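The other protein chains are all here in position, but one chain of the complex has been omitted.
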Amino acid sequence: MTDKRATLHSLVNANAQQAAVAVHNVVRNFGRFAALRGVSAEFAPGKLYVLLGENGAGKSTLLRVIAGLLAPTRGTVEVLGSANIRSVAHRFGYMGHAPLLYDELSALENLEYFAALYGIEDRERCRQAIRTVGLDPSLERRVGQYSQGMRQRISLARAIVHGPELLFLDEPFSNVDLRSARQMTELLARMRDAGTTIFVVTHQAALMEPVADECLVLDAGRLIAREQGIPARLLTPYPAAEREEMEAPR
Amino acid sequence: MKTLFRLLLAVTVLLLGYGFCQAMYIAPREATMGDVQRIFYYHLPSAWVAFLLFFVNFLASAWYIVRRTDGADALALASAEVGVSFCTIVLITGPIWARPIWGIWWTWDARLTSTLVLWLIYVSYLMLRHYAAGGQVPVLAAALGIFGFLDVPIVYMAIRWFRTQHPQPVIGGGEGSGLDHRMWMAVLWNLLAFSLLAVLFVWTRYNQALEERALEEAHAQAALAEEELR
Amino acid sequence: MNTAGNNGYLYAAYVVVWAIHVFYFFTLASRARRLKREARELESSSRL
Partner (left out) sequence: MSASSVTQAPARQSSAPAAPSVWSIAWRTLKKDLRLEWRSKDAINSMLFFALLVVVIFSFGFDPTAEESRRIAGGLLWVAILFATVVALNQTWTRELRNQVLDAYRLSPAPPQSLFIAKTVGNFIFVGILEVLMVPLFVVFYNLRSVGPWWQLLVVAVLATWALVVNGTFFAALSIRTRSREIMLPLILFPISIPALLAMVDATTSILTGDNSPVFWMRLLAVYDLVFTTISLLLFEPVLNAE
């Protein structure tokens, strides 16, 4: 992160009274299992946050609670200054674990339908979104026949087609080849520079390392660390082989 | 609360005993039907209590949809469960009375049929509660509770009309009008006793439902404590 | 109508009513026992 950008951010933060997302003492139980045990944090707008942690640490749950897919058992969530997530639904995008796409429709058909849900009837905008993630909008193949990596990209296009101010990504790089993943992180960086607040849940910290503003580490439903960038110690827990593989093709 | 519960328990037991004496010994023998008619003193109060409980279930369900309180959900569950228990009594004692009086166990008469449909609806409600998993149960169950209750008048209308087109045995010989006042006393005492019994059952089940929830919560918290020790 | 012979039905009905009430009472009692046991287990496990 350059110094210039850092200054810019501090300026923006000074001016912006309102956090993009604020969670306060959020607890979420699934029956007898506590997935989140009192998470409190505020997130300034216009930054790229990476949520790290082991499987079952509560990363995805936190993201789903913030996006309003799950109600917190206790605690409060405020998104874009509103406690009622439904009222700001058109201002954020979400990309889930699963692709959230209809297998029987083509990429463009999928995007046109989901854009319509946001009140957008604009085919060119949908084509643009598909081009943005590096695919050809004229492809007529159905999404079900795409590779996992391509489906993830279309899923990202679906999440950003309405131009959200806030973007939540849940494991966006699972089963995505390294090149595609890098293109996706570049795209995210550009969106962040344009002012979008982005949350990425991942266990591939190395991929996000070049572009992350802040990282948060969750463990057993608790927020245990919050750091600028992604410190090297958080990149090591992953198998060395995987890291080398990620670096190699460059 | 605990002393109130015990007091209520004592009163209920006494009333159940008194109601039993009223029904079996004090109320006069019915002229044409004989002693079998005494089933009526348990049958009718059970039916009223069951209908009342289903109404409570409806109110609690609607309250839950609006306010989302754990208490409303617990009350909905408790009233449906106890209601089904009383409704089962109604459906079994009815045929036992009908057999010697009408010569048949069952007839697709309006009251019988709508009670049966009611029973089916609330059994399906309990099954939904049993088979649905996780935090969504209360909402889904509340929706079904509201649907079920609104269905009741339509069921009754449909079946009444259905029956008026077909010959049917006369229900209870129209004894409602000419009921001896001592017979009414037996009905009322038993109604009181059964209502109190239902209150006790619902109260207990309600507390248990809340306790179950608290226990779940405590489990989640306890797991937390363990993690911290590790 | 010979009604005396029908008293079997009367007794049967009363037995059924009480059987159902007692049955429900026992389901409540067993649930209460289970809840109490679980609460105790939870308490002892959290003390460890």
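For reference, chains read A, B and C in written order, and residue numbers begin at 1 within each chain.
To be clear about the criterion, a residue touches a chain if its C-beta (ideal position, glycine included) is under 8 Å from a C-beta of that chain, and two chains touch if they have at least 3 such contacts.
Since the model is a prediction, treat every value here as computed from it, not as a measurement.
The chain not shown here is in contact, across the full complex, with A, B.
Set against the missing chain, the residues A:A41, A:L69 or A:L139 yield one that touches it, A:L69.
Within the whole complex, the absent chain has one touching residue among A:V21, A:A34, A:A57 or A:L101, and that is A:L101.
Although one chain is not shown, part of chain A still touches it, namely residues 67-71, 86, 89-92, 94, 96-105, 109, 113-114, 116-120, 125, 128-129, 131-132, 134, 142, 158, 160-165, 183, 186-187, 190-191, 194-196. Seen from chain B, the chain kept out of the figure touches residues 65, 117, 120-121, 123-125, 127-128, 131-136, 139-140, 142-144, 146-148, 150-151, 154-155, 157-159, 161-162, 165.
Please note the rule applied: only the chains that are shown with their structure count from here on.
Centre to centre, using the average C-alpha position, chain A and chain B are separated by 51 Å. Rounded to a whole number, the gap between the C-alpha centres of chain B and chain C is 15 angstrom. Among the residues of chain C, none is found touching two or more other chains. Counting only residues that touch two or more partner chains, chain A has none.
Residues 29-34, 37, 71, 220-221 of chain A are the ones that touch chain B when the two sit in their complex. Those residues of chain B whose C-beta lies close enough to touch chain C in the complex are 32-36, 38-39, 42-43, 46, 82, 85, 88-89, 92-93, 96-97, 99-100, 197, 201, 204-205, 208, 211-212, 215, 218-219, 222, 225-226. For chain B in complex with chain A, the residues that touch the partner chain are 134-135, 216-217, 219-221, 223-224, 227.
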